[in-house]
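These notes are about the structure you will find just below.
A single protein chain has been removed from this complex, and every other one stays in its place.
The chains carry the letters A, B and C, assigned in the order they are written, with residues numbered from 1 in each.
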Amino acid sequence: MLLAAIVKTLFIIGVAVGAFAPVITWVERKQSAVMQDRIGANRADIGGVTLLGLLHPLADVLKLLSKEDVVPLGANRVMHLIAPLISAIPAIASFAVIPFGGIYHFGDSTWNLVVADLDWGLLYIFAISSLAAYGGVIAGWASNNNWSLLGSLRASAQVISYEVTMGLSVVGIFMCFATLRLTDMAVAQDSTFRVLGFLEHFGWVSSLGALGHLTLPKWGIFLQPLGFVLFLTCVMAENKRPPFDLPEGESEIIAGYHLEYSGMRFGLFYMSEFIEVVVIAGLLTAIFLGGWSIPWLPQRTLIGAVTPVFGTGFATGLCMVLHVLTFFAKVIAMIWLQMQIRWTLPRPRYDQVMDLCWKIMLPLSLANAMVTAIVILALQGRAA
Amino acid sequence: MVTGGAHSELLRWIPLLPLAAAVLHGIILGLLRRESPRSFVIAVSCGAPILAFVVALLAFFQLTDLPAGQRVLIDEVYAWIGAGRIAAEMSFVFDPLSAVMCLVVTGVGSLIHIYSIGYMADDHRDDGGFQRFFCYLNLFTCAMLLLVLGDNLVVMFLGWEGVGLCSYLLIGFWYGDRWNAYCGMKAFVVNRIGDFGFLLGIFLVIWALSGSGTTTLNFREMQAAIATIAERSVEVPAWLPGAPSWHLATLIGLCLFLGAVGKSAQLPLYVWLPDAMAGPTPVSALIHAATMVTAGVYMVCRLSFLYAVAPGASATIAWVGAATALFAATIAVAQTDIKKVLAYSTVSQLGYMFLAAGCGAYSAAIFHLGTHAFFKALLFLGSGAVILAMHHEQDTDKMGGLRRWLPRTHAVFLIGVLAIAGFPPFAGFFSKDSILLATWGAAAIPGHRALWAIGLVTAVLTAFYMFRLHFRTFAGTCRAPEEVQRHIHEPAAVVLVPLYVLAFFAIFAGFAGFPDAYGEAIGVPEADSLAHWLQGVLRQQEPAVAFSTELGLAALAVAAAAAGALAAAWLYVWRPELPERIAARAGALYRLVREKYYVDEIYDALFVRPLVTLSDRVLFRGVDAGLIDGVFANGSARAVRGFAAHGLKYLQSGLAQGYLVTMVAGALALVAWLLR
Amino acid sequence: MIPLEHVIGLSALLFAIGGVGALTRRNLIVILMSIELMLNAANLAFVGFARAWGGSAGQIFVLMVIVVAAAEVAVGLGIVIALFRNRESMNVEDVSLLKW
Partner (left out) sequence: MSGPQLFFYLFGAAAVVSALGMVLNVRNTVAAAMCLVVTMISLGGIYVVLDAHLVAALQIMVYAGAIVVVFLFVVMLLNLRRDAFPPERQRVTKALGVGLAIGVTWDFLRRMPGALPTAREVAPDFGGYRAVGRALFLEYPLPFEITSLLLLGAIVGAVVLAKRRLD
């Protein structure tokens, strides 16, 4: 039991921190290069082998590790030291509740591909991510630099504001799946629903006929499209990456709260941002994109189809591998989406960011929750 | 006594129409704070009383369709006041008496509304004066109709107070002049004294009726229960005549009559009416001649069943009326202000009406009320036309010879003078004659012959001062400045037409009360249609007088009128220098009369000044400023301030944590007590 | 299983610490934070009792307290900002005038 937990933790940290985060830095450079019509990172080489520039992350790490670690005069040394850790740890800890695969039964043993299968998983995510705000805030304050302080101020206000809308935007999802446990959510999304089923449900048409075969995976994004947009916006704002990078907006306050950081401690801030990109991708996948589920191919159908030929054990194992691959495919797609947004949209003014949160997103998320509640009540009332 | 009665929802519209107009004006002026176009004001304000008149006519025709014994229409709108077993309903009654009054009020009222269009046309102040005037006028019409139509004393009292309020508002209408405002206040305050008596009377009635098992206060039930009131008596102080006990009916009658004395300007409360002439002339005509001041007479007639069983009260009414008639007539002889003369003449004529009512000749009182409404309104409106022509000059010393410029006004004014003087066949002759006849024959009243003599002397004086007024205004040479003379001109048609209509009635209205005896002589049965019409409602006491006596009395009355008129003509037309010589010769007497017997000054010294002094010295400076303000309000504040300044302030250090410590200590003490 | 006495004892300790902070510190913000600490101590007692009785009421109370605390912080810090804008001071003893 403990062993399984350790293995799963190592797997996640290895994939997310060890593999994804560095690679994402490369992806970002490459994507920006493509979008800006230039060649991009391709110089770092080991004996002439550049691997399409994939060696750049390695070079970056080497450079950051070897740089001098400067603590500015008048800074609060302890706070300055722990701030990057405060920002990185919650990001990694969020992975604990994101299921990267389903639940599989091999004889007596059960494999549940999630580190911590908490009943209140989504609340855990919110709780942990709310702590992430401290990193930037403390860093800016401890640096004894007015630009940093301004960055901290912006960061704290922005993070707190968007947390409210983030919580409210998934209330609709809570109602749809009636659970906060992310593994349950994934299982619930591993099925399909008839797009026009409500016509029959309310008795507006007697039979759908051929249209009854028109189905969609029962994913959050199809049940709660507005919720998806709102949540995506909020988590991107929480991550403080462009276009929501006001706390570090270099044209205004140089680099915001990590202005006075150098070396690997700057690297930690840098890394935690990319780790959060992966966390966001995982979260979006788990909540809105059906997690590990393969569209139109529920777990039972898959295992049922393969078992007669290859036996239960192989079928389950195949299913598990396919699911994990599906999960990471979706994660990669979500990472790509974030990159695309990051390099497409310009940075708004700070007041526009706050207006967007309080005057547009918050009312929209409230309306979304209310409409969802009404629809669910209507459907249930009809059923009763 | 009239029994039964049909229900008719028409009645409520009669007071409601003017009320709606008044409320509409009130909303526009008071809430929206803007003045409407004059055409709108005229349409609404004159339309309302005219419509009310039409409705009243419809009701009148409904009434005439009923058989003679059951002529009464009832409209119970809603239950207004319920207190224990006593209930006052907002209900209206339309019987022959209120029909006559209602038609007079709406008819004369409509004419005066129309006349006002012309009279108020030059009122161009920026406080919405034109619309405000018509708003008050409509409100007055409504209140007067409430008074007339009210089915019980409470509704009547509502109207009674309403007309008092409107009278106050309209007397002080041109409030820019402090004198006008003072006159309005005087009218209001003097009326309060009468209203006090009226209220006492109502309470006594309620008290009397509550013993008889009656639950509503309407007049018919009162009439039915009059026997129980008549047999009760109350103890009175020993100094009053008839002590130690009076009939309850007498006491009620006197209390209610006190109200009538105030409202109808009888001795000793007549002083407000001459000053009420400060209001616009149409107001004087409508309120202070034709309608409101006759409310007292109407009330006495309406309660004739009560006064019939209260001979003491009736005698008092008769004597007060006669005394007022003579007294006011003597004052009128020496007045120069055209409206003042008319005002005292009104007081005098009201005295006549009370004389008739006191003598039990209620229909004569109502008859004179009606004719007086026509000819006095005519006279007032005529004087208004003169005042308009003279650019708001009211003093006859500055008039004279106006016939040259105002031939039409002169003609209608002369008709009014002839009517009030009592020349046959003008209206005043018949009504005054019937009063004198009733007085002559009222054997139940002590000293009825003396009353008759007073009435006759008053008739002489009436003719004298009216012709004096007429001659001083229209005859002789003009005493106005040249500048004014050049602008004198006949008023507009809107002013003249109501005058013609009123003149018509001043001539012919008398034939409604053509005496039965004359009718029999010329072969017309039941000639006195008014008396017969009113027969069922009023407790008429027919004088037993021979036909020959009646003719003789009439001849005497005509002779009196002629004597007065000739005296006036002799003094003011043929020998215009004589009046001054007489005034110089009888200096003290003349001054006494011209200064109205110094009644205002006496009242001022006896009541007003002591009261003002008491209010100022004792009530204001002593009680209000000293006791309430000084001791209670400021004293308590000073005490609290002293205590707070020297004791409590140390608790309020302003240090938040000090408070917190106190709070924690309190909480700890509480916990310690709980855990003890 | 945690003994309830220990939970309540911890709660009392935290409450006392918060009380001392609120009474002795002069920094307005720290006073507010001390009050938060006292509220949290009360919450802890609620949760402990809820666990001991096995009912949900105590936890509902905690939710209410959290809301009250949030409201208190919002208003309290609003006052602090307004005060600082007028007084340039965060010292509770500098605001001993009841009006200005």
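Throughout what follows, contacts are C-beta pairs under 8 Å (C-beta built on N, C-alpha and C of every residue); 3 or more make two chains touch, one makes a residue touch a chain.
This one's a predicted model, so the numbers in the text were calculated from it and none came from an experiment.
Checked against the hidden chain, the listed residues A:Leu55, A:Val115 or A:Leu149 yield one contact partner: A:Leu149. For the options B:Ala443, B:Ala637, B:Leu651 or B:Leu668, the residue in contact with the chain missing from this view is B:Leu668. Considering the complete assembly, chain A touches the hidden chain via residues 76, 79, 119-120, 123-124, 126-128, 130-131, 133-134, 137-138, 140-141, 144, 149, 152-153, 156-157, 159-160, 163, 167, 180.
Although one chain is not drawn, its touching partners on chain C can still be listed: residues 1-10, 12-21, 23-27, 29-30, 32-34, 36-37, 40, 43-44, 47-54, 56-57, 59-60, 62-64, 66-75, 77-82, 84-85, 89-91.
Criterion: only the chains that are shown with their structure count from here on.
Separation between the centroids of chain A and chain B, computed from CA atoms only, is 93 Å. Rounded to whole angstrom, the centroid-to-centroid distance between chain A and chain C, based on C-alpha atoms, equals 35 Å. Residues of chain C found to touch two or more other chains are absent.
Taken in their complex, chain B has these residues touching chain C: 652-657, 660-661, 664. Put simply, chain C touches chain B in their complex at residues 19, 22-24, 26, 31, 92-93, 95-98.
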